[in-house]
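Yeah, one chain of the complex is gone here, protein chain that is, but the others are all in their spots.
And then chain A:
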Amino acid sequence: MKSGSTFTPSTLRRRTSFTSSPYFVYVLVSPLFLVLLAYVIYPLFQTFIESAQIDGSFSLQNYKDFFSLGNSANLEALWTSIYISVFSVITCGIVGVGMAFLLERYEFPGRKILSVLVMVPMALPPLIGVLSFDFLYGKSGIIPRALQALLGLDQVPFSLSGIGGVLVVHTFTMYTYFYMTASTAIRGLDPSLEEAAASLGANRFYIWRRIILPMLTPAMVASALLVFMIAMASYTAPLVFGVERTMTMQIYLSRTNGDLDMAATQSTILSVVSILFLIIMRWYQNARNYQNMSKGVSVHRTEVKSKVGKYISMALSILGVVILLLPILVLIILSFSEDGSWTVEILPTKYTFAHYIELFTDSETWKPIANSLEMSSLATIGNIIFGVAAAYAAVRLKFKGKTLLDILIMVPWALPGTVVGINLIAAFSQPNVFSFNQVLVGSFWIIPLAYFVRHLPLVFRSTSATFMQMDVSTEEAARSLGATWWYSFRRVVFPMAFSGILVGALLAFVQGIGEFVASILIYSADTTPMSVAIFQRMYAFEFGTACAYGSLQMLLILIVLFISQKIQGNSNITI
């Protein structure tokens, strides 16, 4: 045997024995856990420490203050948050499930267009959705003023404000969660079940009560939990409609007032509620699910035949289309309005193209766009690296702690953006190992890090969905042809999962572009992102520029949705 050969039996054996040892997999997954530890667990823990410490020693005083009846602001906020969330669940449930039945089960004039537009609220960045509602239906909104002028009233006949406004906005932006799950569930309902019931003598009403509703319950409970969680985390709507007594607003106010201990306490309590809901949701998803017992069945839509029914459904469709499109329309109109040209009139009086030109020519105005693009890109790159590795580990590797990995990745998604912001502030206001001995708060890196954390699950989920559909044997075939693990990952696994990765990455990117809730807590003058700029311009009464930013965000989202749809259409990935 030649001594110079690299592949002597002994080196080969040593190598194999190392990589095939049962502990090798932990070497592979430990970086993933390290990242989660550093940027999810540690910040969460730091916030808790801050809340449970006064002058360096352990104390529950902050919690006593929170729950004390003397200063009821906190308790009131908790209560308001909860009841806003409960009502949001109810209204979203009614609208979402109603829409799903209407669009899945009935054929009427206008159904096609309505079923496309029904998803519009998903395309609105959070801040934009709320602002457009304020423009449209707020105290000095277009619709109330138009009605006032039309009916010759002294005052506006109605306007959205306070908790009512928050609820309307929640309904508009969150019913889609109910709509999506309900329409999937309705499509998954095997029509032969209803026929079986009918053949046994049951009438429509009985079938609804005994078959359809019980079978939809799992989907509805799941969406109810989701909407509750999202409503609890809602920050923008209370901010714009001036409801200060909600948990998220209280956290924001404590932070801006410099009461960091209280902010940490409030954050911790909100975290507990959110994580609790996450756990309930995961537990519930593993509980029973009745869908897809038989595949490939299609329901015939009942045609609305009577003349009256036709007119009513047509009128309602038009109303639906108008309501769904108005937010976009108003945003576009206002983006062309001259600043200061809209005071007491119904619509702005002067229009200009200047805001769009300004966006790309004025360096001051361009800066937030550049910031957003740069920071979101950085975060997305991080998400891709982490998400692909984690998805591969979760789907393909066997190791203890898989469920933990899964849950840890979902935690940042369950945490309200406000809480993520507070956590990062708590963790990275001082230098530590995880920040490579830098103070991150106030630096450029804190916002990309926040985006990375908030959008952690997106690439992970889309990629693991593709991995799950991928046949393991393709990878094994590559290995059997002599490819190393890395080679087969590069040449086989990654290209095959590419579409899934891309869909998740695009989603993470646009979410970063639209992110507002965490950004508002941690931005600095140099790193102002687009959403914060919109907010600032709004309060400087520069509606035109604000809406031009918003239109740009919306355009980006639409492009991304379009590309994702194309990709998903081609390869049937579901996220």
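Just so we're on the same page, a residue touches a chain if its C-beta (ideal position, glycine included) is under 8 Å from a C-beta of that chain, and two chains touch if they have at least 3 such contacts; residues count from 1.
We take it that contacts and distances are computed from a predicted model.
Per the UniProt record, the absent chain's protein name among "Ferredoxin", "Spermidine/putrescine import ATP-binding protein PotA", "ChsH2 C-terminal OB-fold domain-containing protein" or "Coenzyme PQQ synthesis protein D" is "Spermidine/putrescine import ATP-binding protein PotA".
Checked against the hidden chain, the listed residues A:V40, A:L78, A:I142 or A:A197 yield one contact partner: A:A197. If you put the hidden chain back, the residue from A:R210, A:K350, A:R490 or A:K566 that touches it is A:R210. Where chain A meets the omitted chain, the residues involved are 190, 192-193, 195-203, 206, 210-211, 214-215, 288, 290, 293-294.
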